[in-house]
Structures are given as structure tokens and as C-alpha cells.
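Here is the structure we will look at, set down as C-alpha cells.
Every protein chain of the complex appears in place save one, which is left out.
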Amino acid sequence: MKDRREGYRFLLPAAVVLLFVTVYPLFYVFWLSLHRRHLIFDISRFSGLENYAFLLQDERFLRALWNTVYFTVLSVGLELVLGMVVALSLQRAFSGRGIVRALVLLPWALPTVVSARMWEWMYNTDFGIINYLLGVDVNWLGSPFWALNAAVLMDVWKTTPFVALILMAGLQVIPRELYRSAMVDGAGSLYIFWRITLPLLKPVILVVLLFRTIDAFRVFDAIYVLTGGGPANTTETLSIYAYKVLFQTLQFGYGSTIAMVVFLCVGFISVFYVRLLSR
Amino acid sequence: MPRKPRKRLLKLASLLFLLAVALTSCQTEKREATEETVTIVFKHGKLAGGPEALRAILARFEAENPDIKVKDEVLPASTDEQHQFYVINLEAGSPEFDVLSMDVIWVEEFARAGWLRPLDGIFPPEEREDFFAGPISAVTYQGSVYAIPWYIDAGLLYYRKDLLEKYSMPVPRTWQELVSTAKLIMEKEKDIYGFIWQGKQYEGLVCNVMEYMWSRGGGLIDEDGRFNALKKENIEALQFIYDLIHTYRVSPPLVTTAMEETTRHIFGSGRAIFMRNWPYAWKIFEREGSAVKGKVGVTVLPAFEGYSSAATLGGWQLGVNRYSPHPEAAERLVRYLTSYEVQKEMSIKMGYRPPRRSLYEDEELRRAQPFIVELYPVFERARPRPETPYYMMITQVLQPEFSAAITGLKSPEEALRSIQRQVEYILKLEER
Partner (left out) sequence: MSRTLKKALNWLVLCVVVLWSVAPFVWQIITSFKPSAELATLPPLLPASPTLDNYISVFSDRPFGRIILNSLVVASLTTVLSILVGSLAAFGLAVLKPRGGYLFLGFVLTVSMFPPISTVSPLYIIIRELGLRDTVLALIITYTTFSLPLTIWILTNFFRSIPRELYLSARVDGCTSFQIFYRIFLPVAAPGLFATAILVFIFAWNEFLFALTFTSTVRARTVPVEIALFPGVHEMPWAEIAAASVIVTVPVVLLVFLFQRRIIEGLTAGAVKR
């Protein structure tokens, strides 16, 4: 019993920090979102749900919401498929495995800002290596069609290693005997994958999806540095829109409203996955 | 033995903490005034011609004012990022810088927010008369001036003299002439772009688009001062810009991501016939070793048939931070940097265009920079973007909508209608 009471003391510092730096600001942001608050011009008045009502007629918001969803679905989908391919082919032991793993980990560990700059340079229409190697003249970051897809590609490059590594760890937990007995029964490798690997890997896949979906949905640095949201806001995600409203014109009311929406969406996504997981 | 890791950890932690404290404090120390001298911090964007030229000018100021030291600090490249820097810091009442350089479109906003020190005392009305009207109106808010114009900018048309001569084409006066001339030359020359300009989603795009609207008799503000984007003239102007890329194909698709330097590089390597840009590019083209040296002509921008040409007013102004701990010293620096002599030096040595009319009569300047002097009428007529404290909110609407219209994501009419609706919402809410 004494243990238990002492336990709280150990939790106290973490609890205090978390409450003060994450929970309190969250309530604060909700409070701000109910205001018309403009720091530049000292305007601050309670406006109820007016900001939320405006969201629905704000084209730019709807556009950003759509961009965010598109980016999330496409990048997470690709990362899962590619990550699975990589994990399956890297799972058996081979010499130099450590170095390969380190190399594969590199994109994940790089500062996002650096990778955005790297890709921005590679995407350059005139002097970019991508156009040169492909022998084309595509304006990757300037065309409304390509820009968001270019951002997806960058994200796939950066986070597929993460996905692959976690899937690999999951694969290693699957008992070898299961494979062996299936092989003895004469099952093909595709059958083994669908009937044994996939079902056993399901919890790990769900965890990966949870992490990645949330991360992709709140994407900020990668796209902010790569395109700044342009052209024509075709790459503007919710986080970028919120940030611009908040810090370019200091509209803390409406900016906080958009930030709240990001929070709520992420909340829904987590609840959805956690439900799936606990089934 | 098990004690060790914790001790080491604690030692490391306290060491790092001390370092953090040291990092926090050492900047403040430097700023503290000793008995004889004060240090003032001057924030500005990166200037053309390297830091040495400005350093020399500041060194002279320090020599003339032995009690003042100037520390100049360069801000990030894009004007939007600079604006964000100022807004965040001024809003927080930061005393960390004293003199700041501001784009024409910011002064009203900063003045309305109460972040700038009024400069009526050091910038009397008689002196203002010597300055061009555009910048003076940009630094005036409710009857007081909050900054002094430092240099002036306006949109210009650069063209390849040699190519026009080769095909004996005249310098285009209308946009349609520009298109047909570009097309003709593009057919004969290999690998050359017709007309390049700044179409990335940023403030430069707004400057570009406004020039087409004005030179078609349109614009965003009606004579009665009301915001009115949705009109025939503006639709046609936007449609024409779209057509430059997609119908006439004289502008390559890359213009939709281009900023000033992108186009300057392309034109400077001889790969374009026409370019819209600010005056700064001229001096770079005329440098030794430039691929287009002696081949470049500059003129006023074309207009639509039957209308007159228009250029967007740009340029930078110097103001004093309201929270500056050394306002008098800061004012002295502003006075000095915007003085006749320094503005003259900046135009001769660095190619910046002075906002004082009288300098265009100066013999020495006329001899050294005939190009700049020829621009007098352009500056006299350059037009401001909407002058309102809410400009930064409005331009956040304009930029993406214009970008959507020129890339074909929206029709010009849709884009303008959307602009009208959003800007009305902004103005209505804030004026209440």
C-alpha cells in the first residue's frame, strides 16, 4: 500500500509538466477559438461559435482539409505497402545487415527541414536532378497537379524506413514453426502471406497505421519548407493554414479554431484505431 | 558503484543548465550601454551588392557619432518571413532592435498597431515634399509619418535589345505587341523563353497582377474607396495572364513558381526575350562577365490597347521601434540613412533608387547612373497596392486566388468573386 502512495510522488513531476505544457494550453486554445482575437490591432471579444460557423463557408479551410486528407491517405497507404515489401525482403539475416539498416534509417533521422530543402532542390525545374534523370521538364512544385504528389513522394521517402523497421520487428515475433508447417502442407508463399503473416501482423500494422496517420495528418514542416502551401494553396494543409493565420497576421481567434479542428480530427483518428486494436 | 550514473547525470545536467543560462545572458550583456556609447540594432533584408557597401556607410555614421555603435542584422529572404519576424517580435514588445526596414505595405499596419515611433519631429512636411508621393502616402497614417522612405521600386520591362534589332521589331507598347513579338522571335531562335515574370504564390505575384489590372483600367479599389475586385477589366486582365502561359505560350509554366531571382537568372543567362522585374536587376546585367551585358534594354511596362501603363510601387522605409531603449540614437541613424548624401551614395554604389525627387537632378548621379535617372517618370506614376492596415490579411486572400487563376485552377471570374467575398468578410469584421 505504501508503494502505491509513493508511486504518485514519482508521477508528480511528469504530471505537472504535462498538465501545464499540454493540457492547459489545450483548454486555452479552445477558449481562444471562441474569440475574435487579433493581436496586431488589440481586438479581443467573445464571439461564441462564430469562428466555427465561418469554417464551413471558408473555401480555403475546406481546401486545406481536403489536401490534408489526400496527403494522409496517399502517403500512409504507399508507406505501408512499400514498407511491407522492404520488411519482407530484409527480414532474413544477411551479412552487412546492420549497415543496411543504418542506411535505411537515415531518411527517417534527418531533420525534416533538411529533407524538404533537399527535395526542393532536386525538384527544381531548371537545374533539378529529377528532371535531368527523367529527361523531362516538369514543374514539380509549381504545378497544382504535381505539387502535393511531390510532397507525398518526399514523405514516402522519409518515413517508409520507419514503417519497414517496425514491421520487421513484428515479423520477427511470428513463430517460425508456423511457416514451416505451412510449407510442409505445400502452401504457396502468397497463401502464407495472406493467411499467416498478415493476420498475425495485424496488431503491429494497426499501431504503425495509427502513428503514421496521426503524423501525416498534422504534417507541417515538410510541406511548409517545401512549397509554403503553394501553388494556389494546393499543398496547404490544415496545420500550415492554421500557422499562417496565427503567426502571419496574428489572428489568434480564428487560427486557434483551425488548430482545434486539427486536434479533433486527430482525436477521431486515434479513437478509430484504438477501437480496431482493442477488438 | 551504482551511485555513479546518477552523479554523472546530475553533473552533466547542471553543466548544460549553466551553458543554457550563459547563452541566454550573453546577448543581453552586449546590448548594455557603457557610459560613453550606446549600441543600436538595425534590422534589414539582405541588400544587393554584399554587406560591405552598407558596412562602409554605417562606419561613417559611427565615425560621425562616436557615442553610437550600430549592429546591423540581416533578416530572412522572403518578405513574408520578414513580416512574420517583425509581427511576432513587435507584438511581444521586443526591445531587441531599434531601427527596422519595412516594405511599403507594412507601415500602416505597424502604425495602426502602435509599434512605431511617430517621426513627424525629424521629418518635417517641407522635406516630405521632395519625396515621391507614393512612398510618402505609404508612411503616413492618420496624419502622422511613421517611417522615412529609404529607396523606391517599381515594376519595369526588361528586353533583349540585340534580339529586337536582329528581327527589327519595335519595343512593345501594348501587351498584345509583346505577345506577337515574343512569338515571332521564339519561332526563329532556339531554346528561348518569350516573357518571364514572378508568378509564385507570394507578394510578388500580387505586384505583377496589379500591373495588368491597372493597365486595363481596372484595380481593386474603386474611386469611392470601396473594395471592388469583381469587374470586367480585372477579369480580362487575369484571363490575359493565364493566356500568356496556356494559350499564347510565351511564358513558360515555370513562371508559376518564379520569384525575382529565378527570372533574373534566366534572363541573365540569355534565355529569355522579355522579363518583368524591379530595377535592381539592371546593375547585375551590366556587370563585367554578364552574358547579356550591353544587350539589355529597359522600359515602362506595356499596357492594354487604349490604356496607359502602370507599375506597382515597391520599396523600403526605415522606422523606429516604439520599444527601442535608445530612440534618439535610432532616430539619428534613420535621419542619416535617408539623407540626401547616403541615398545618393546607395544609388551610385549599390544601384538603389532614391525616393527624393531632387536627386534625379543631381549632376553626379545623372552621370554615374543615367539608367536610374531615366526611371523618374515611372516612379512618379508608380501605384500603391491597397493602402490599409489590413493589407496583410487581404493579401493572404489575393495570393492564393491569383495563383489559382493563373494556373487555371479557377476561372478569373471565380477567383475574383471569391476574393470579393473573403475581403468583405475581413473588412466588415474588423471595422466593427
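Which chain is which? They are A and B, in the order written, and residues in each are numbered from 1.
Basically, a contact is a pair of C-beta atoms (placed from the backbone, for glycine too) under 8 Å apart; a residue touches a chain by one contact, two chains touch by 3 or more.
All figures in this text were calculated on a predicted structure; none of them were measured in a lab.
Visitor: Which listed residue, A:L26, A:L198 or A:L276, touches the chain dropped from view?
Guide: In the full complex, the listed residue that touches the missing chain is A:L26.
Visitor: Among A:W157, A:Y179 or A:F193, which residue is in touch with the absent chain?
Guide: Selected residue, touching the omitted chain: A:W157.
Visitor: Kindly state which of the options A:I43, A:V73 or A:M122 is in contact with the chain not pictured.
Guide: A:M122
Visitor: Would you indicate which residue among A:L62, A:V81 or A:V114 is in contact with the undisplayed chain?
Guide: A:V114
Visitor: So that we can see where the missing chain sits, which residues of chain A does it touch?
Guide: Listed in rising order, the touching residues are 3-11, 13-15, 17-18, 20-26, 28-29, 32, 85-86, 89-90, 92, 94, 98-107, 109-122, 124, 126-127, 129, 132, 157, 161-162, 165-166, 169-170, 173, 203-204, 207-208, 211, 214, 217-218, 220-221, 224-225, 238-239, 242-243, 246-247, 252, 255-256, 259-260, 262-263, 266-267, 270.
Visitor: On chain B, what residues meet the omitted chain?
Guide: Residues 2-3, 5-6, 9, 12-13, 16-17, 19-20, 23-24, 27, 45-48, 73-77, 81, 85, 88-89, 92, 94, 96, 259-262, 264-265, 269 of chain B touch the chain that is not shown.
In this text, only the chains that are shown with their structure count from here on.
Visitor: Could you pull out which chain B residues touch chain A in their complex?
Guide: So the residues of chain B in touch with chain A come to 80, 83-84, 87-88, 91, 109, 112-113, 200-202, 253-254, 256-257, 266, 389, 392-393, 396, 399-401, 403-404, 407-410, 418, 422, 425, 429-430.
Visitor: Across the complex, what residues on chain A touch chain B?
Guide: Residues 36, 38-43, 54, 59-60, 125-126, 139, 141-144, 228-234, 236, 244, 247-251 of chain A touch chain B in their complex.
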